[in-house]
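Apart from one protein chain that is not included, each protein chain of the complex appears where it belongs.
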Amino acid sequence: MSTSPPKQSSLPRNEAPNSDSALADHPAAIEALRETGAMFYQRGWSVGTSSNYSVITRHDPLELLVTASGKDKGRLAPHDFVLVNDRGQPVLPDQPKSSAETLLHVVLAQELRVGAVLHTHSVWATLLSDYFAPQGGFGIEGYEMLKGLAGITTHETREWVEIFENSQDIPQLAEQVREALVDPDRPVDHGYLIRRHGLYTWGTDLDEARRHIEIFEFLFEVVARQLILTGELSSAAAALET
Amino acid sequence: MSTSPPKQSSLPRNEAPNSDSALADHPAAIEALRETGAMFYQRGWSVGTSSNYSVITRHDPLELLVTASGKDKGRLAPHDFVLVNDRGQPVLPDQPKSSAETLLHVVLAQELRVGAVLHTHSVWATLLSDYFAPQGGFGIEGYEMLKGLAGITTHETREWVEIFENSQDIPQLAEQVREALVDPDRPVDHGYLIRRHGLYTWGTDLDEARRHIEIFEFLFEVVARQLILTGELSSAAAALET
Amino acid sequence: MSTSPPKQSSLPRNEAPNSDSALADHPAAIEALRETGAMFYQRGWSVGTSSNYSVITRHDPLELLVTASGKDKGRLAPHDFVLVNDRGQPVLPDQPKSSAETLLHVVLAQELRVGAVLHTHSVWATLLSDYFAPQGGFGIEGYEMLKGLAGITTHETREWVEIFENSQDIPQLAEQVREALVDPDRPVDHGYLIRRHGLYTWGTDLDEARRHIEIFEFLFEVVARQLILTGELSSAAAALET
Partner (left out) sequence: MSTSPPKQSSLPRNEAPNSDSALADHPAAIEALRETGAMFYQRGWSVGTSSNYSVITRHDPLELLVTASGKDKGRLAPHDFVLVNDRGQPVLPDQPKSSAETLLHVVLAQELRVGAVLHTHSVWATLLSDYFAPQGGFGIEGYEMLKGLAGITTHETREWVEIFENSQDIPQLAEQVREALVDPDRPVDHGYLIRRHGLYTWGTDLDEARRHIEIFEFLFEVVARQLILTGELSSAAAALET
């Protein structure tokens, strides 16, 4: 997707482009997000109008194309998107309300300079985000599928999945995430969970972010079914430490 | 969907419109219900010709467009619907038999003035409706997905899911539901279960009712898998009370 | 589907119709079976070329249209079918081999005069057919979905699912099934399981047989998940006996 600045408009101020024409600068990103929504909905990761997705269209100053609030992700329309700035506010008049959680996208765009952010609500993510909340997170290690996370080249690795307490105070939650992102002692490398809520992950572009969702969802299902099958996590943790 | 009265017919009495022409006044509602059926069937919530759906087409006097009895919900035909009145009887001659449970739709339309009612049969709903029947229901709390239910704005809430004993005496069951709906001490806010049978939910329009189905089905799966994983409900209940 | 005898052929003996022209008499049944296969494959009930399906095209003398052996049920071709007689043999030259289990279809057609027989291999059916084999079967009772089985009008019923030991001696297995079908003390009303193998069910026509597959598969999943969740069957059994 394009990361170049939008074309200069020659329109006089009183004919400011409406939101539709602004969105018209990003047809490929919108189409890719619509297809992503249809796929995630079919998988059961974005039902009930849950979830929100964004593509960063410009970094300086920051501009994100984000899903509008309350839309059915299985059938997103071309106009179910908003262009927002670094405060999560629409950059143009007459736009629909962006997702309430837009600031969580902004903080990732700012701190990690990612190209896309995806947030989903799956059953397995919801379960594990609650199960491991008392420990603040959980490690996933020893699985080949970890190599699907950017930069990981061996299964002999440990991915820490940080869990944040859920909150309706999104600005405060966004600051907690920002603190974790800049803290060298807290590894939030590819994604994190919000308790009884869902997953945030990202990528340099939408394809990578989408791959990360698929990898995390796969691993969450493995971890949860492993717990049901054996009552404990895989022995990989112990094996790696010996 | 339209809630306006059907167009006045200029046909003389002996050329009363047949059911097809009556249905022809509601093409958008029929198309939306057919698509809903195909989706619910694919999800496994409406297999084996189970389930029934309705859209309220007029409130005074009450008129509902409801699925005909015994149809395959995965491939509903345009004529697999009936227009019924407040006694659940067809309003026009030559219509197919409406669902046996039509009165359960009527009571919701009357007491809550909803725009659509959806009833589904899922595996998880069937399991939980039996598991929690001795307590008369169960609470779901602390989950972000609860915000998908109309009017709920925080995960720090508790949704009570009332469970009614199953019965083939639909008029009697409808009266039990009516009593619960008008009883301020019994919260039947967004949906209820019938034991070893299924879910009823509703909305101001079909989109909202469909969202409620998706939210309840998601939460039922979370609750049931949580029980399998840990043997108990989420600790959210305790957390909210402290 | 048509149950009328095939059209009289005016072809001279040395131009006897080949199997394709014989199949050409049953385009609707073939199309319906192909669609059924695609759906069952998608559900995971007929993967790995497993399962076989038939439609009875004539009762006196018996003639069945049955899936050819070893075909991928997710993409059945129009010529992946065979017309067979009451010994399971092709009625015309140059036909592909019919399913090895054809005689199990024949015995149901003969004893129950059904219109269609469906046999599927699902994970839940495989599990339950093994779990309950020591008792020779299991009862399913108290579920609303039981009303999807032909002739059942209340959830207050008990459907016995007989389990036969698996065998590669199909003629012998077919005779065991025949004995059970004609024994008034052994209720094989809508379907039966073969141990670690799969489900047989049937109907007056293909739509009814397909509905029975959906109903049984739903109930098998409910029963198996109930066992995982609680360690025992639903309390409906006890409730019905009081």
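Think of it as A, B and C in the order they're written, each chain with its own count starting at 1.
Just so we're on the same page, contacts are C-beta pairs under 8 Å (C-beta built on N, C-alpha and C of every residue); 3 or more make two chains touch, one makes a residue touch a chain.
Given the structure is predicted, the values throughout are model-derived calculations rather than measurements.
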Report, in label order, the displayed chains that the undisplayed chain touches.
-> A, C
Looking at C:S50, C:T67 or C:S234, which residue reaches the missing chain?
-> C:S50
With respect to the chain omitted from the figure, which of C:E35, C:E111, C:D130 or C:D207 is a touching residue?
-> C:D130
Absent-chain interface residues of chain A come out as 142-145, 148, 153-156, 207, 211, 214-215, 217-218, 221-222, 225-226, 228-230, 234-236
Absent-chain interface as seen on chain C, which is shown | 44, 47-50, 72, 121, 123, 126-127, 130-131, 166, 168, 194, 196-198, 224, 227-228
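Heads up, the rule we're going with is that only the chains that are shown with their structure count from here on.
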Tell me whether chain A and chain B, two copies of the same sequence, contact each other through the same residue numbers or different ones, using over half shared as the line for same.
-> different
Shared interface positions of chain A, touching two or more other chains | none
